[in-house]
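Only one protein chain is missing; all other protein chains are in place.
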Amino acid sequence: MSALLHVEGLTKRFGGLTAVKNVSFALEPGEITGILGPNGAGKTTLFNLLTGFMRPDRGTIGFDGVPLIGVAPHRIVNRGLARTFQLTRPFIGMTVVENVVVGCLAPRVRAEGHTEARARDMLDRVGLGAKANVMVDALSYGDLRRLEIARELVTRPKLLLLDEPFAGLGTSEIEPLAALIRELHKSEGLTILIIEHRLREFMQLVRRVIAMDFGEIIATGSPAEIVRHPRVIEAYIGRGGDDLEARLGVAPENARGIA
Amino acid sequence: MLDIIIYGAVISAVYALLAVGFTLIFGVARILNLAHGAFYALGAYCVYTLTANLHVPLVIAAVIAVLLVALFGIAMERVLVRPLRRLPPLAVLMMTLAVGLMVEQILLLIFGSEARNVPSLVESSFNFGGVLLSGQRLLAFFCSVAILGGLWLFMQHTRLGAAILAVSQDPEGARYMGIPSDRIFSIVMGLSAAIAAAAGVLVAPFQSVIPGMGLLPLVKAFAIVIVGGLGSIPGSIVGALLLGYTETIVAFKASIEWSQIVSVAAVLIVLIIRPAGFFGKRAAF
Partner (left out) sequence: MLAWGSLTKTDVIGAIVVIALLSVVPFVGSRYIVGIMTVALCYAIWASSWDFMSGLTGRENFGHSLFIGTGAYTAGFLNVSFGLSPWWGFPAAAIIAVLFSLIIGIPTLRLRGPYFALAMLSGAVVMQKLSIIFSETTGGQDGLNGLSPMLRSQVSAYYFTLVALVVTVIVLKFIALSPWGTILRAIRGDEATCQAAGINVNFYKISALMISAAFAGFGGALYANYQLQVGPDLFDVALSINIIIMVYVGGMGSIYGAVGGALLLIGLTEGLRSFSEYRLWVYTLILILILFFIPNGVIAPAWVRVREWIIGRSAAFTRRASA
């Protein structure tokens, strides 16, 4: 089967800075892939390009065999490519169900009706069923991540982009969320692309990692390969001089063991 | 033709003064300050009170007026605006509007609705190739240019100026660099108020000083800043020239009534055609 997402030569400049430089990769259906890179590597810009929030200067994006360049963000969602944001911004002043109902109202899935029932089902699946009627302002950060994933999942995406889903979460919240992502991947056959700036969260979650630095892809491979890749080490150690362990969130020997 | 060039220059210079302060506080603190016209009116009334009631010499009165209004601007930012910053931006907008209305009402209660006169500093008139220009208008022109020049030097060559520019370009980044953005907001509000007050002081002798005198300048400042691009200081100067001259030409060739519509029509047209203004968003000196 052909690739679900096919990116070729994608480039985006802001003034003198090239945020994304000639990026090409493909995602197979059902694959769960990570994008690794230090802050400022161009990961979020890449997501913004893929989801239509920004327009690339060069390059092509094919999704499900159809080009995506110049398509409005909401249309892209309705073709089955959903995303979350690094800073989750829920709809303040609304309840948790209402937040998810908005996703059920996307044209792609609106005809299915039963918006509230579908929203509540999805909340049960991500473990927020008990908080459905709570005002969203009262949720913890971890719950907001789950809420965001629920709101995207009700649009029935084929590909889900997660922008640093573990950022700002405590260790006790990370593992359950990772388990949820694994579970969704398995049960829905969902293709997932995750951004992280630390490798630790990837170790048990993804098969393949695409490492970026300064807007370019510097390495592709399994987490274990990535951790030993000289350019990745250079990208992380070359800046600031902290030890690799802290910056990647995992020790290389350890990584080998897990992989 | 020469009269248009000369009168247009005077109007443009005063407009630039109004618009620069307005765009500065927007660029730095994202505050669309609807009390900006009130600063201008307060400047004129301060000079009036100081000279007519307290018999302070005109030049000293002018300086005191500008300082007082600057203090007023800082106080407004501290007491009324800052506590609302965590609310939606509409709340801040409404607050500045309320302050503007309040100032107008207070001036009306104290001074009544009749126009007040402020004496000119320069009484004589000057003749430029057949065009007669009053000394006060000439003074207004030169002072405006001097103040704009001073502002430019301040922004370019002082640490505070650099900090202000840094905050206006990237508030988050500036905070990480240890620039106290709250203090900068206050300072810029004071600066913006002082510049608007200076404009009011300069035009007071040849404008009717009435409580509602701030509304039109506010609309003009709006218009200029929209034409030049919100937050851009060079843009607002070009916008002031553009609008000052267009108005002068329309006033000379058509009628004063039509010239009043120029600024608002310009806003509307620019917003509909090219909302970012003609000079981008980011540039600031």
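For reference, chains read A and B in written order, and residue numbers begin at 1 within each chain.
Quick note on the criterion: contacts are C-beta pairs under 8 Å (C-beta built on N, C-alpha and C of every residue); 3 or more make two chains touch, one makes a residue touch a chain.
On a predicted model such as this, the values are computed, not experimentally measured, just so you know.
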- [ ] For the chain that's not shown, point to the residue among A:116, A:173 or A:188 touching it.
- [x] A:116
- [ ] Please pick, from B:155, B:230 or B:243, the residue that touches the omitted chain in the full complex.
- [x] B:230
TODO: Pick out which of A:2, A:24, A:133 or A:204 touches the chain that's been left out of the picture.
DONE: A:133
Task: Touching residue (missing chain; options A:26, A:69, A:102 or A:167) - done: A:102
Open item on the list: Take the complete complex as the reference. Which residues in subunit A touch the chain that isn't displayed?
Closed with: 51, 53, 72-75, 77-78, 82-85, 89-95, 97-99, 101-103, 105-109, 115-116, 133, 148, 151-152, 155
Task: Residues of subunit B in contact with the chain not shown - done: 32, 80, 83-84, 87-91, 93-95, 97-98, 101-102, 105, 108-109, 219, 222-223, 226, 230, 257-258, 260-261, 264-265, 267-268, 271-273, 275
